[in-house]
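One chain of protein is taken out of this complex; the other chains stay put.
Labels run A and B following the written order; every chain starts at residue 1.
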Amino acid sequence: MNIIPLFIVLPLTVAFIIPMISRKFIKLPDVLGNLTTLTLVFLSVSVIGKTGVYMIGGWKMPLGINMVIDGLSVLMLVTINVVAFASTLYSVDYMKMYTSKLRYYSLFLLMLTGMNGVVLTGDLFNLYVFLEIASIASYALVGFGCEYDELEAAFKYLVLGIVASSFILFGIAVIYGSVGSLNMAQISEVIKQRGMNNALLFAAALFLMGFGLKAALVPFHAWLPDAHSSAPAPISAMLSGVLIKTLGIYTIIRVVYNIFGISERLSLILMIMGTLSMVIGVLLALGQWDFKRLLAYHSISQVGYVILGIGLGTPLGILGGLFHLINHSVFKALLFLNAGSVEYATGTRQMEEMGGLSEKMPVTATTSLIASMSIAGIPPFNGFWSKLIIIAACIQAGHPVLALLAVIASILTLASFMKVQKYVFFEKLKEKWNDIREVPLLMCVAMVILSVLCVFMGLLLIPAAWNSFLNPAVQVVLEGTGYALRVLGQ
Amino acid sequence: MIGMTLIVKTIAQWIKSFIFLYGVYITLYGHLTPGGGFAGGVIMVCSFILLTLAFGKKKVLSKLSKALASELDSIGSLIFLAIATLGMSIGGVFFGNFIQKNIPGREFALLSAGMIPLCNIAIAIKVGSSLFMVFIILAVLRVVEKEGRLEMIQTEMREDE
Partner (left out) sequence: MIYALCLILFLIGLYGVLVKKNIIKIVIGLIIMDYAINLFLLLVGYKKNGIPPIISKGDDIAEFARNSVDPLPQALVLTSIVIGLGVIALMVAIAIRLYERNGTFDITKMRRLKG
């Protein structure tokens, strides 16, 4: 039980050691950063299947801040740390294009601290503090190379992010005023006894607006295409792969299911927002010719799938939503790393200028093909299983129109990625790309790790693996306000 | 002429020690009176800002260079994390107040409440040096007269870190 604080202390300590002693050794930030993320991967795999509550400072609940590990936290922890390890491995060579590597690693580890803290905490204001740490580090990382495009994207992202955080703090203040406590378990107890009144409905609306802005749901999606396409490639992979899911979707699940308790109105709102995101995201992505901007619009669409699955409220829907969450983290991170490799080798992001790169860059082309087939939903890759479960859950819950819209969005995604593969990798090689070479070794290793995960994650649905990894997470979401009884009873 | 007039320079030289001492007082008594680490750190760095406004940037940077402020920043937060982890190994719980459990002090005395004054000092060092670096880095633009209209130029953009 004592390793729970290690998830937060370890990246924070290394993030502050790196600027101090790295003036003498040039390679030290790379080594320290990669060692930290590798250690975190091992730590997070070792807590699979355990649950517990840890009280900071020895203060009993509900006086103190506590940290809770349950099935949902373990799922998010493993995803965050695996994608972070692949990103740091990739950025050893990629960040040679930018100026200052040691500040990059410090900010990256601070962002990782914030994300680990958000999934581990059991107190509402502590959630806000860790959310702000992760957000501020990501604002600085988006505008890292100080070219013109990145500064404008960072400014737009900053303004919308601060407005979102203000809404969340307003919601926390309203809840404290009407309930009198900040502990998530105790708030849920009090709401179950008293019932919802107008102040709590106002707080729920504010939370949905604030966390929806962080998760880039429609109509709050305006910052995502600029920010995710102007950031450096490993940061785009982290942002689109894990940040919008931890700060947006995980917090919506905790607040809607475990604190307020799911009701008809909330479920309907989540389903409508999910369907709108799904359809509008893929329609806007059809006309894009910039590789990373196209991937960013597809992120909006896939997040819509996840929210649709979670908003249904049935066990099958929640399983589909959570499984699609971890699948999307892996293959979207892989797609962004591929886009970064193409930019590293050719120097451009416009798809019309590329062509036939598969002869010169075999590793990038193969992994990109695997990731495209995953996102489009072709068997036997992992995207197919999760989309099938979501569509089946829609039909089972009695919404055949939504299932039809999900199938149409999936077909349009397939069309869009066939366009990407054709224009970037499979035509004739143009003259000016005759002397490019494959990207360096560590970047290839990172991409191969993620693509192996893509191929084998469909196996998570076998009952033996399902019981230990996915099923506890689904049970935590289904028990809803039973979360309070479990946490307070310890 | 760099900086302000002679009157401002003389008064700033007399007052800077009192402001710094006031910041130290608010930090050390943080467990008894309002204030604590953050407010004390901000007041401590206000004395440096007063000197910068009165004398100019070069004079102050010769007393407290950017490299030293960056080191103090990291050291402050590492001390805070070290205290928290010591709580885990000695006291058994992360952030546990291990000094208060073993050596309790009298109430309302200066040396009481376990590790809270130590945490206050670490926070004051960190906040002070961070604010100092923010102020120095943002102070690179000056407005000068050029051909009859005002224009902003920048000075000393890329120094060593």
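Operating definition for what follows: a contact is a pair of C-beta atoms (placed from the backbone, for glycine too) under 8 Å apart; a residue touches a chain by one contact, two chains touch by 3 or more.
All values derive from a computational prediction rather than experimental measurement.
Peer 1: Among the chains you can see, which ones touch the chain that has been omitted?
Peer 2: When the full complex is considered, the omitted chain touches A, B.
Peer 1: Can you tell me which of A:Met97, A:Val129 or A:Leu201 touches the chain that was removed from the display?
Peer 2: Answer from the full complex: A:Val129 touches the omitted chain.
Peer 1: Out of A:Leu6, A:Val78 or A:Leu151, which residue would touch the omitted chain in the full complex?
Peer 2: Selected residue, touching the omitted chain: A:Leu151.
Peer 1: Per the definition of touch given earlier, which of A:Pro5, A:Pro29, A:Gly71 or A:Gly143 contacts the omitted chain?
Peer 2: Missing-chain contact among the listed residues: A:Gly143.
Peer 1: On chain A, where is the contact patch with the chain that was removed from view?
Peer 2: Touching the missing chain: residues 125, 129, 132, 136, 139-140, 143, 146, 148-149, 151-155, 158-159, 162-163, 166, 169-170, 173, 176-177, 182, 225-226, 230, 288, 290, 293.
Peer 1: Please output the residues of chain B touching the missing chain, sorted low to high.
Peer 2: 33-34, 36, 38, 107-108, 127, 134, 137-138, 141, 152, 154
Quick note on the criterion: only the chains that are shown with their structure count from here on.
Peer 1: Could you grab the centroid distance between chain A and chain B? Build each centroid from C-alpha atoms only and quote it in angstrom.
Peer 2: That pair's centroid distance is 36 Å.
Peer 1: Can you name the residues of chain B that touch chain A in the complex?
Peer 2: Residue list for chain B touching chain A: 70-71, 74-75, 77-78, 81, 84-85, 87-88, 91-97, 161.
Peer 1: Report the residues of chain A in contact with chain B in the complex, numbered from low to high.
Peer 2: Counting only chain A, the residues touching chain B are 2, 5, 9, 12-13, 16-17, 19-20, 54-58, 100.
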